[in-house]
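Below you'll find the structure, written out as structure tokens, and then a few comments.
Left out: one protein chain. Kept in place: all the others.
Chains here go by letter, A, B and C, matching the order in which they are written, and residues are numbered from 1 within each.
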Amino acid sequence: MSGSTLGKLFCVTNFGESHGPAIGAVVDGCPPGLALCEADIQLELDRRRPGTSRHVTQRQEADQVEILSGVYQGLTTGTPIALLIRNTDARSKDYSAIADTFRPGHADYTYWRKFGERDPRGGGRSSARLTAPSVAAGAIAKKWLAQTHGIVIRGYMSQLGPIAIPFESWDEVANNPFYAPSAAIVPELEAFMDQLRRDGDSIGARIEVVAENPPAGWGEPLYDRLDADIAHVMMGLNAVKGVSIGAGFDCITQRGSEHGDEITPQGFLSNNAGGVLGGISSGQAITVSVAIKPTSSIRIERQSINRAGDPVVVQTLGRHDPCVGIRATPIVEALLAIVLMDHALRFRAQCGTNGPAAAPL
Amino acid sequence: MSGSTLGKLFCVTNFGESHGPAIGAVVDGCPPGLALCEADIQLELDRRRPGTSRHVTQRQEADQVEILSGVYQGLTTGTPIALLIRNTDARSKDYSAIADTFRPGHADYTYWRKFGERDPRGGGRSSARLTAPSVAAGAIAKKWLAQTHGIVIRGYMSQLGPIAIPFESWDEVANNPFYAPSAAIVPELEAFMDQLRRDGDSIGARIEVVAENPPAGWGEPLYDRLDADIAHVMMGLNAVKGVSIGAGFDCITQRGSEHGDEITPQGFLSNNAGGVLGGISSGQAITVSVAIKPTSSIRIERQSINRAGDPVVVQTLGRHDPCVGIRATPIVEALLAIVLMDHALRFRAQCGTNGPAAAPL
Amino acid sequence: MSGSTLGKLFCVTNFGESHGPAIGAVVDGCPPGLALCEADIQLELDRRRPGTSRHVTQRQEADQVEILSGVYQGLTTGTPIALLIRNTDARSKDYSAIADTFRPGHADYTYWRKFGERDPRGGGRSSARLTAPSVAAGAIAKKWLAQTHGIVIRGYMSQLGPIAIPFESWDEVANNPFYAPSAAIVPELEAFMDQLRRDGDSIGARIEVVAENPPAGWGEPLYDRLDADIAHVMMGLNAVKGVSIGAGFDCITQRGSEHGDEITPQGFLSNNAGGVLGGISSGQAITVSVAIKPTSSIRIERQSINRAGDPVVVQTLGRHDPCVGIRATPIVEALLAIVLMDHALRFRAQCGTNGPAAAPL
Partner (left out) sequence: MSGSTLGKLFCVTNFGESHGPAIGAVVDGCPPGLALCEADIQLELDRRRPGTSRHVTQRQEADQVEILSGVYQGLTTGTPIALLIRNTDARSKDYSAIADTFRPGHADYTYWRKFGERDPRGGGRSSARLTAPSVAAGAIAKKWLAQTHGIVIRGYMSQLGPIAIPFESWDEVANNPFYAPSAAIVPELEAFMDQLRRDGDSIGARIEVVAENPPAGWGEPLYDRLDADIAHVMMGLNAVKGVSIGAGFDCITQRGSEHGDEITPQGFLSNNAGGVLGGISSGQAITVSVAIKPTSSIRIERQSINRAGDPVVVQTLGRHDPCVGIRATPIVEALLAIVLMDHALRFRAQCGTNGPAAAPL
């Protein structure tokens, strides 16, 4: 029950620190026979990579992945797939000043309370850099889900601080550094971020992620419901403070006669459920929303304490993302893929490859 | 990796169906030496019990718990504690009409797609009745957390449909059937519910739960963060569509200079984090919010299909909660207790009973 | 990761103490659609039941099982199957004399060292009575394995103390209280046991168990090899001190040219492997052997200490099995069934219902 492992049948064990020799993951449980090469994974890593626009951290990391095991002659063998990413642009001296103090809103303090020892360089294990192994593992899940079930997993930013981003088209998402589904809004986002950097501050964001075309029947009645496992993986992502499925918090004010999605022989008439009923997928698109807090590493001076408990003023000058939400879209896609693949395997363990039911929808 | 088990060291395995012979839980991993009797558990079950006001289901269940194992001479022995609750007021005939159709917004459809076979009586395993074993197990966790760490876990309803409920006092919560922390609002809540029942409709709600006085250091960096496991257990509760910690979705519009909780030698100056930083408890109160959807079993007629895929009109006439949120408060308290106890044990596995750090706060 | 749970996909959680209100198990992960009733389970429990011959404990327990959940209209629903067995013939006063002392060779001492608190009545949780829930759960696995794969699991006693029991016929096994596969040897076994009881002593035994007709491909390369999981479950049975597969300890003196089972288009020419190669089933019969120690509860006086550390003389007068091996055969069958079913489900999770390979054998 390694606390650093995600999934019960498609198992992703994450290791590494931001400025250590390397980061990576071991992916166990992938079915044999999946065509897989490093380029499949690199594609997704490159979407998450830092230093690709002025709005994100300027750390330059190639994030080059090496497959160490589990693939032979271009096919997965059913054995653990170890993925290695070397850290190359670690400037640890940037962090020496804060090794002894705790950034407000940061894991500095809690790691120290839990472990005593910690690697402070670049945030050590609490760095958002550790999302790269999740993205790498998720690339495998994404490919398997697409090939075996035709599932498409896509995300976008729906809000940047005060700016709501209208959904116009999936096609726009890849055309801007924000993963915004609207071209028209991009200048406003850029202006907002430019001012924010001048202020030395950071901002929150909201990301939506959708899995289209899932089969019905994935998930356990309780406690390992599909939505529960989605919430687990999303809230487990750095900086996430809220997760919702389907109508989410809007369900509070809905009546049952509005919220319950009616069914016809042609399909569901709405999707307030977000594709999950009673913890099990309904076959509708699975829709998830996450709230991402503003980064705690900011230039603005803040009150804190040091290890001795004395008051100090903290100001963080290293290379940081002023909005971690900007690079979050490929990560939440990867996390959703991991959960879905895990439940795909759990489904066929209990119900067989084809499941028990002949169903009208 | 039983899908029906919650927790990794404090393990709660849930069993049963709404109208089967019995429901219950096996709690494994409880430390030895805890004073425990059936009354400790009954106290919490009675808070969740149906039939106690006109605003909830009129099903009459004593929910009398029997401890079958793991306790000797009033003390836990460190072996599994089996908890049994017999079903007594099951009127299965109420459900015969809908055995072949699927209520919109209900697990009827997805269970059928997953399992083929299902027990339709009273919703079977998807019934909110299955929260009783969680409450029973949570009562053990609550007692242990209070005795060993002085932790107090309390919840309340903060919104009922359109009505926001102001927090006035913890003392009011037990004085009304809604778990509302305000006496003044109760007449408005009652009027709203009375009209809702006349309409044959249902409504959503929002519940807050707080754990006061937790130690710092509980939780794993990733993936089993304390907030991730809280999100898992909350989203795993029937009808929950959203979970947030601390500032929650409000963090989207916050700046880092506002969100990050400053620290002084006297303690934190705010609690936007909700007591969790980097997945690990900070020692501040842990604050969680959940969105609960309106019940899908309503008297209003709705479009659906039957097993053959033909269109049908569904109307649900059994005894149902028009707002499952009303009885949810003791349940979310219990779930939070289970997660915290699990992480308490995980902490001492890795870091020892007292942990590694001497800390200023 | 409940320590009281066996299996990762077919999960058996065991609870209870020998003289508590009840013992039982929750079986999670059983596929839906299996025809199952209490009689299916009772059949196996009756084979393990005490008091059925003069050679075993005279405790009279009906061991009547009640299915509390997970079965509807005679079919499993895919949800947890809770199995309950009430304790009825507990004579706790028999044990009062030894509550404060430790029987040599018994768990009395180690439970006290671990838990402080323990239920001493009838050995509490360390009693062989707790094998009944395993047998009940194993009955479900046996039925599923037989129906879905035609697997037959059978065991027998191959040695009782100094007496080697020749294998003559499976048909004889059910004809004597020893599960001996030879009619001719039974008088010698009976005479040996009668003398042993007069001596107030106990004796060891060896049990063989065979699973015929398993498919090839079950098991993980490492660490959860099929043989590893078989060893785990067998060594986890009360009183077992040794486990072997196939040639077992005889492999020490074998040469590779003798041990390695040659293969022909018609099949394997021998079965030194015991049906497992590289941790994965080969399709040959799986053959397991276990060594069971003599009971520690004997009438002969022995040196020990009490809780205060003072020397005492211990003599055990309750109703005990002078050879727990005699009733062990249905138990080891059940345990093997549980492991095989778990790996059957794990196989289809990773490789699909039919697996990837078209194979010549």
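FYI, a contact is a pair of C-beta atoms (placed from the backbone, for glycine too) under 8 Å apart; a residue touches a chain by one contact, two chains touch by 3 or more.
Quantities reported herein were computed from a predicted structural model and do not represent experimental measurements.
Only one of A:R47, A:R103 or A:R118 touches the absent chain when the whole complex is considered: A:R118.
Not every partner is drawn; the one left out touches chain B at residues 1, 9, 29, 31-33, 78-79, 221, 345-346, 348-354, 356.
As for the chain not pictured, it touches chain C at residues 1, 3-6, 8, 12, 14, 102-117, 125-126, 130, 159, 161-162, 196, 201-206, 216-225, 227-236, 238, 240-265, 269, 272-274, 276-283, 291-298, 300, 302-305, 307-311, 322, 346-347, 351, 355-357, 359-361.
Taking the complete complex into account, residues 1-5, 8-9, 11, 13-17, 20-24, 26, 28-29, 32-33, 66-70, 72-73, 75-82, 84, 114-119, 124-125 of chain A touch the chain not shown.
Rule of thumb we're sticking to: only the chains that are shown with their structure count from here on.
Centroid to centroid, with C-alpha atoms defining each point, chain A and chain B lie 26 Å apart.
Work out the mean CA point of chain A and of chain C, and you get 45 Å between them. If you average the CA atoms of chain B and of chain C, the two centres end up 38 Å from each other. Each of the following residues of chain A touches two or more other chains: 1, 9, 221, 346, 351, 356.
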